[in-house]
Structure formats: structure tokens, C-alpha cells
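A short write-up of the structure that comes next.
One protein chain omitted, others in place.
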Amino acid sequence: MQARPTRAMAGSRFAYVKNFELADPLLPSTFFVVRIDGKGFHGFSKLHNFDKPSDVRALALMNDAAKRVVGGRELNGECVVAFGESDEYSFVFKRTCKLHGRRASKIVTLVVSVFTAAYMALWPQFFPNSPLSLEHLPVFDGRVVQYTSELEIQDYLRWRQVDTHINNMYNTVFWALVLQGKRTEQEAEQELSGTISSQKQEILFSQFGINYNNLDPMFRKGSIVIWEEEPLAVSQDSAPSSTSEPPAPSPESADSPAPLVKMRQRKKPPKPKRRLVVVHEDLIADAWWTEGRGKALLDG
Amino acid sequence: MQARPTRAMAGSRFAYVKNFELADPLLPSTFFVVRIDGKGFHGFSKLHNFDKPSDVRALALMNDAAKRVVGGRELNGECVVAFGESDEYSFVFKRTCKLHGRRASKIVTLVVSVFTAAYMALWPQFFPNSPLSLEHLPVFDGRVVQYTSELEIQDYLRWRQVDTHINNMYNTVFWALVLQGKRTEQEAEQELSGTISSQKQEILFSQFGINYNNLDPMFRKGSIVIWEEEPLAVSQDSAPSSTSEPPAPSPESADSPAPLVKMRQRKKPPKPKRRLVVVHEDLIADAWWTEGRGKALLDG
Amino acid sequence: MQARPTRAMAGSRFAYVKNFELADPLLPSTFFVVRIDGKGFHGFSKLHNFDKPSDVRALALMNDAAKRVVGGRELNGECVVAFGESDEYSFVFKRTCKLHGRRASKIVTLVVSVFTAAYMALWPQFFPNSPLSLEHLPVFDGRVVQYTSELEIQDYLRWRQVDTHINNMYNTVFWALVLQGKRTEQEAEQELSGTISSQKQEILFSQFGINYNNLDPMFRKGSIVIWEEEPLAVSQDSAPSSTSEPPAPSPESADSPAPLVKMRQRKKPPKPKRRLVVVHEDLIADAWWTEGRGKALLDG
Partner (left out) sequence: MQARPTRAMAGSRFAYVKNFELADPLLPSTFFVVRIDGKGFHGFSKLHNFDKPSDVRALALMNDAAKRVVGGRELNGECVVAFGESDEYSFVFKRTCKLHGRRASKIVTLVVSVFTAAYMALWPQFFPNSPLSLEHLPVFDGRVVQYTSELEIQDYLRWRQVDTHINNMYNTVFWALVLQGKRTEQEAEQELSGTISSQKQEILFSQFGINYNNLDPMFRKGSIVIWEEEPLAVSQDSAPSSTSEPPAPSPESADSPAPLVKMRQRKKPPKPKRRLVVVHEDLIADAWWTEGRGKALLDG
């Protein structure tokens, strides 16, 4: 954390060990996703009495931590969209992203670290009466996955939203059976075994008077963190999120590392101001990608 | 964070995207190090007025966070020693480690996440009057490096300790010149340019009356987090660190993942109770490895 | 090479060493190129008195070996085009290729081995009076490179053709200066140092009466091995190459390995009969890709 003498990393007969650090660049010009996942969140959620089947505060906390990641200077504004459900979040980068020379471990650890730190920092806002303990910290692991085309990355996000739907449907009925229907967890599991989606909706409606489609869209569709152009002459106060977020850096101003690949045709128009919003929209249908917020999202 | 229906990850025509997740196992039976590094800590340390050249509180915080990593259930007791200096820490694992099927990104992100969370959680104990802000979080990146022999891993740790020494010597003289000697930073840099170790020691002594060898060994040698067998019938209260630490899990009791490799000859004797200590010892000389705490450290 | 008992690879307490074989799959759905390169061909070409600057026989031999690779059953008809110049050849595969589970080392070694064997087998046809010796064998190394889009793979081939042009231009003038102009090799090198293309053409024309554009297109543009649909009711005897080539397997009939990835939309129309041809066309301009042989080459 101090200015280091430049020969510091060399400087000794032991420096040969540095040669064991192998490069791990992502392939140039792939799209890629960093997906993080809560580690042992089953126990963590019990410890802090998360509501079942879903806890609004816990999900809002995940969303705000994700906004901090996407909007933070560490990522240089290069993450274009993120998708979250339960205790996982996926951060999507375009094929032109040159962050940290596209070194895989650098990028994935950075995302995990910023997310973890933000989750810790934001915790008291969402769970003021349930302080964290050193023994039971919220911990996330991460991985990076590369894709070669827009369709694949769209399908990646569709895959996660279908997963959200399947999990939420199951958990909603499961906990209705247990909490309102007085089944044991084993009984509920057996009762749901082999049922399809329409049968689960029927159980919800006939036994508990719940219309699945009226549930909070955050539960049913997950959360999308995405950039939105700011209307001119409108103050940032109108941002839809209550959490203050860091100003979005424009990629031009940042000091990016030396590009690994010089791609052809590269002329960026000046970017308008933008801010992050969290929405709960259907991104499975094509409309979101052709006319909605996903339009032109992955271009360039 | 809820019980998930088992077909959740499949379940749709989009599930093909999961095949893009490539395996990244470490080679079986290598020793390996996870090294984490503060990201942008130059600015972070200025923001919180870290003492120069070294801040005792900041280093002690790093050490306690490292103890939380090494001793925490997440690593299953498999990290055998860690070494820290400045805003970096190295965590060493033996060749028999089978944590998480030796998946590289899983292990490196886990270490980074636990360290970040612990650093956040411990911060108020060390900097009670300098609260963290969401905009300027302590963030760490990480990498994993594999080695093939005990000598190499010993030399890795020697390399970091030599680096500690070189950096600390430089920074000590540099800040003495600036803070006490009233040079500008540029003048100090010029004055030190090309000097060797003995010349720096001479400047320190003749101009500032500082005997380098009397400085805090934590500054000069860095910090070693290492397991120590607990004497029988002694309570844990006698632990040398003021920070409470989680009980060290013994590798036997933990539910480890299915082993990737079945090595020959594997019979572990029952482990005695052990606790973590932080020491500042010379590990460059062979003595530490043949008679000191490093003895038999990497065996098995 | 015999029927092996199924437990053969296990069967002993030493079988743990098999776990050190790490998977090396290519990313699903990338295009990829296997490029092979002659090893020590400078000496090899001297030994067998190759003509300078280019040897028609040596290039035709390379082309026939490449046809054997592309058309052979080993590649299952999955290589769609190959490009050769001097002692190197590039073999291009589409993103849908599932050959050998897309294992990188399997594919690259297979291509190198088939090419080497074919080169050896065809040698006597092209150099009947210059037999090969065991000490000086024609040897090739290889690498595999992945691309994410059609444009990139087109640009890859353009890159090789530009390279062909630059090398051939240089070598043509260089050897004209040496062989006809009686310069030493050092003098020729100096004379060409810093010259641009038009100056080299001028030297060729004014000093040696050679119009560069009239040179054999195989020298100037390299060689393209590509599939051509066979006109119906025409016997295979009309194939433009004098070398007999193996029948092209259609991907449907071959027993391909279990697919690593199940992609969406997969309905293959029945393929017409096809044969391999060697052409020397300009693939740098877009026309080759939009109207010429490159049209739809990389689709699907």
C-alpha cells in the first residue's frame, strides 16, 4: 500500500518462483459472465431469520450490492447488465471488454470482493436488528463463463430467469404447505414430487387462495440491474433506488490497462449520462431484446 | 438460499449454456498458494490516514482477517500457513489438499470473499473513528499459483519475506526523509535512487538515529499465521491474539468433497487440538524449516 | 491394437496417475483453426534442393497432403476449408464441430499426424529422385486457435493470405537479386531493407523484366483446399487434382462422439456429394465471401 521500489518483486535469488504464475486470459472477444453464489446461505438465512419462501430485504440487499458492483469504479462501467435471484448474481460483460487485460482470476476475484464488501457495508440498512458475526459471514464464490455470440448470452440470462421461475414456484408452494398447510417438510416434499407447474399453481390457488401471477415480480422474475440513460436536465435524485450509488464512470475517462487485442473498427461515440436501475421484467420473450431494455445491449 | 428442486439447473431449452462452464482443476498433488492483494490501497490508506511508513492497526487488521480465513470452516483447516505484508496475504495449501475438488476459481474466490468479509467485519475494532463508505470499500483481488516441491513453496515464502524487507527498508528511509527530513517526495526518491541496503541503514542511523534492526519485527519480517498445537489442559484464553477466533475444524470431521485423486498411502493419525498464532519470524534461513515452526509443515 | 479387457486402464494401485490427465476442451461453439508449421524446413528444403524462391513440387505436395487431411475419415468431413503457403497449413473448423468432444490436444495431434503421414506417403510422387532419410524427416508442429465470429475467422484467412503475399514478394525479389543479379545474400538483404511493395515490384520489372502479377497465383495467393459440390451424373474422374483422394465422408454417416453441447435448432438437410479442389483465389476482398466459394462456408 506504499510506493514500492521498482525492483521489489525481483531482487532475490528466490524470484524464480514468480515464473510459476501462469497467465489465464479469457479468449479475446468472447462475451463473458461472472456468476457469484452464496456459500452456505441455507444456514446463514436461518441464522438471520430470512422470511420464507423469499425475503424482500435479503433480495433488495443483493440488488443494492450488485448495483455497487456494476456501478463501481472497479469495473470501469464495463458490466452492461446483471441478473440476480436468491443468493446468486450474474454479471455480464461484452465481447469488447478489456478490463484488466481480460485476466480471468483477476476479474472474478474482483467482482466477488466488491460484492462481498458491499453486502457487508449495506447489511445494517436492511437488517438493523440482526448484526453479523465474525463466525458467520456472508461469503460468495464465483466463476467466469465465456460465450461466443449474442444469442448464447441472451439464452444464458433466459436460463437463469427460467431457473428463478422454477425455484420460486416450488418454494412458494412448498412453504405454503408447510407454514399455512401444516405439513411437515417431508410431507410437503412428497406432495410436490412429480407435479408440474400448472398443478403447483392449482394447489396454491385452491388450497391457499394465492394467485401465483400476482406475487411480487421480483420473486417470479428475479432482478435485472441495468443502465438507463438519464433524461437531460433531470437531477439524479429521481433515481428509482433508495440507495445512493456511485457515479457511473464512463469507459473513456478511466485508465484502462493496455489492450490485449486491438480490434478493427473502434470509434466510440460520446456516451450520455446514465444511471443504474433495478427492474423485474420478462427477458425470456424476444420482445425484451428487440424492443425493450435489452435492445442493442450487447452490440459493439 | 432455499431448498431447490433437483432439476432446477436443467429444466429448459436454454440449459445448453451450462456446457460453456469449463472445468479448471489444479493439477493433482501440487502445493498451491492463494495470494490476495489490496486493490487501490494507496488511495484507501490515504483516505483513512494510515500511518507512514507502516500502520500497526492496518497490519493487525490484515492479520486478524487472515486468521479468520485460515481458521474458518470454509477452508476446512486445510491452509497450513499464511504470510502477510502490507496489503497482501499469501495462503499456502499442501499437495494433499482436496478442498472443493481443487477447482481453482472456487478456491481463489472463496479465499478472497472470506478475507474481504472479515476485513469489513473487523474494521471498526481497529479504526473505530474512521467509518468505511460504500464508495471506498476495501477490495482484494486474488490468484492461485501451483508449486511442485517443498523447496519451491519454501522459496515462495522466502521471496515474499525478502520483498517485505526490501519494501520496508525503502519505505522507512523514504518517509524518514520526507516526514522528519523535510524533503519533498521527489527529493527523497532521488536521494534513494541506486542506494543499496547498507547505505539506507546508514542514512537512517546517521540522519535520524534509527537503528533499523530495532524496528517492529512485524514491519521488517511480515506476519506469519500458523497453527500451534495447544498444550493439554490449557484454556483457549491464553491465545496470543486478542481477536477471538473460530474453533479450528479438524479435517477429519468435515464433510470434504469427493476426492479427485486417490493417492497411495493415506493414513492420518488423529490430530491434536490446535490454535492459530501470528508470529514475525525469519523464515529465510533453513533453521525455521528444519527446527522451527516450519518443521514438517508441508509433509504428507 | 488388440481387443482390450475393459478394466485394463484401471486394474492396479498405480491407476491414480490417470487422474493427472486434465481435460482440455475447446470452448463450445467457437470456430477454430489448426495451424501446422514445418519444423526446420529451411535445412530440409536445402537438403532436397527446393527451387528458390518457391518450389512448385513442394507446394503441390503440401496441397495434396492437406487434401488428404481434409478429406480423410479421421476428420469426419468437419474441416470446411484449409489454406496453405510455404511450409505451413491452416485447417478451419466450424463452431458446430464436435469432433472428439472438441478436445484440443486430440484434435491438434491428429491433424499433425495425418498431415505428416500423408506428406511422407506422397513424397516419392513429387521428389522421386531425392529419397527421404531417417535423420532428416519432414516434421510439423501444430497449434489450435479459437475464434468467436465469422468475421474473425475470415480475417484469420485474410491474415495468412496477406502474409503469403508479403513473403512471396520479398522472396521473389531477394532471389532474383541473388540468382540473376549476382548479389550476395547480404547485399540483397540490404538492398531490400526498407523498400515497400511498389518499389520491390519496380526492381523486379526494371532489373529482371518480371511482372509480379504474372507469377503463378499459387505463389502469390497461396492455396485453398475447399469442398465443391459434384455436378450430378459426372464421374469422379473429372476431379481437378491428379492425386486420388479418399471419398469424403458425410458427417451424418460417421459415428461421432457423444456431443458435448446440445445446441438449439439442429436440423441438417441431406448433403449432396462433394469433392475437394485446390484453388488460388483472392479471399481478402469481400467478394469471395459474399459471392464466391466462401459464401455460406461458415454458416450453421
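Note that the chains take the letters A, B and C in the order they are written out, and that residue 1 is the start of every chain.
The rule is short, and it goes like this: a contact is a pair of C-beta atoms (placed from the backbone, for glycine too) under 8 Å apart; a residue touches a chain by one contact, two chains touch by 3 or more.
The structure presented is a predicted model; accordingly, all values stated were derived computationally and were not measured.
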| item | value |
| --- | --- |
| Chain not shown: contacting residue from C:Y16, C:F127 or C:F208 | C:Y16 |
| Per the touch definition above, residue among C:S29, C:N63, C:S86 or C:Q201 touching the missing chain | C:S86 |
| Absent-chain contact - pick from B:E21, B:E135 or B:E152 | B:E152 |
| Candidate in contact with the missing chain, chosen from C:A66, C:A104 or C:L177 | C:A104 |
| Contact set of chain B toward the excluded chain (per top definition) | 27, 29-30, 95, 146-149, 152, 155, 264 |
| Residue ranges of chain C at the interface with the undisplayed chain | 1-5, 7-9, 11-12, 14-18, 20-22, 36, 38-42, 44-45, 50, 52-54, 58, 68, 74, 86-87, 104-106, 108-110, 112-114, 116-122, 132-135, 137-147, 152, 155-156, 158-159, 162-163, 166-167, 170-171, 174, 192, 244, 246 |
| Missing-partner contacts on chain A, residue numbers | 13, 16, 19-20, 22-23, 25, 27-29, 260-264 |
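Heads up, the rule we're going with is that only the chains that are shown with their structure count from here on.
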| item | value |
| --- | --- |
| Furthest chain, CA centroid comparison against chain C | B |
| CA centroid of chain B to CA centroid of chain C, Å | 50 |
| Between chain C and chain A, distance of the C-alpha-averaged centres to the nearest whole Å | 44 |
| Cα-centroid distance, chain A relative to chain B, in whole angstrom | 28 |
| In chain B, residues with contacts to at least two other chains | 16, 20, 22 |
